[in-house]
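Only one structure is covered here, and it is reproduced in the block below.
With one protein chain withheld, the remaining protein chains of the complex are depicted in position.
Coming up: chain A.
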Amino acid sequence: MNARLQGIWNKRLRTPIVSAIRYAVLAVLAYQLLYPLLYMLSMALRRPEEVTDPSVIWIPKTFSLQNFTDTLRVMDFWDAFANSMYVGVGCGLLDVVSCAFVAYGFARFRFPFSNVLFALVILTLVVPVQTIILPLYADMKYFDAFGLMKLWSAVTGGPGSISLIGKYASFYLPSLFAMGLRSGLYIFIFRQFFAGMPKELEDAAYVDGYGPFKTFFRIMLPNAKNAVITVFLFSFVWHWNEYYLSNLWLGNLKKNFAIALSSLRVDLQSVVNVQTISDPLVVLTRIQAGALLSILPLLVLYLVTQRYFTDSVEHVGIK
């Protein structure tokens, strides 16, 4: 009897029951992860009066775009969009090239202290940026690159240092030298990726007379497409969302979405705008609209690259 039950279980019931449980779990997960997005959308589309209306749960009775048009104006949407794009795309590209370049050195060459140096790469991830932020700020404010600027000024009589505060360069320069926001992680990802690529690829290139640099740019980098997309997406997204450093480096001179979003509540209520908003329900719906607007470009980018991104997960093959 028991054996028969077991047989029925194995043959007929097992698969449908397991998959039913799986779909139930997945549905809960999807709901939980999509909930904030749906909430933002639902709040942003409704009129403020409907926030407290108990008969409206998800779908507003009357759709209103007032929230969006207001927020677009208060946030200086296009300005914030441009600033976020400059930082995100610029640093994304710089991070990809510089981190891949450095990681290739770590993955394929043995040189004195290479392990110690790689440990230092990891160390840069461990030390919170707050530890070094004060001297770093001073360095950015009076940037003179190893005293080279001073030397230059002694020759030409120009200024002994330049201020990078309020300039995109304060983000670009560290990224260019593989020391930007979480660059250590990108070096790590690329190193894993290059270490997993067949050595024959390089040997063939060397036989053809390529030098190491040509091999890297012509053979290795183009073959690392998935890792490139993953790192670019990470870098783009994390720079886009970066508030702390944006606030310090760019501040109000170049407002990006992170800064605009953090001050949105105050900006909505401030007198600077033509009409101030004091109704908390109006502020609530406007803020949701603002939040949605600021991540909309990210969502679009994600939907486009999502396929490569998830594909790359299967091929990065971290060991």
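The rule is simple: a residue touches a chain if its C-beta (ideal position, glycine included) is under 8 Å from a C-beta of that chain, and two chains touch if they have at least 3 such contacts; residues count from 1.
FYI, contacts and distances are computed from a predicted model.
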**Listed names "Hydrogenase expression/formation protein HypE", "Nitrite reductase (NADH) small subunit", "Extracellular solute-binding protein" or "Sugar ABC transporter permease", with the criterion being the UniProt name of the chain not displayed** = "Sugar ABC transporter permease"
**Prompt:** Which of A:L13, A:L117 or A:A204 touches the chain that is not shown?
**Reply:** A:L117
**Request:** Check each of A:V89, A:I165 or A:M179 against the chain that is not shown and name the one that touches it.
**Result:** A:M179
**Item:** Candidate in contact with the missing chain, chosen from A:L65, A:A82, A:I132 or A:A154
**Value:** A:I132
**Message:** Tell me which stretches of chain A touch the chain missing from the display.
**Reply:** 19, 22-23, 25-26, 29-37, 39-40, 43, 52, 57, 98, 101-102, 104-106, 108-112, 114, 117, 120-121, 124-136, 138-139, 145-146, 173-174, 176-179, 183, 187, 212, 216, 233-234, 237, 240-244, 258, 261-262, 284, 287-288, 291, 294-295, 298-299, 302-303, 306-307, 309-310, 313-319
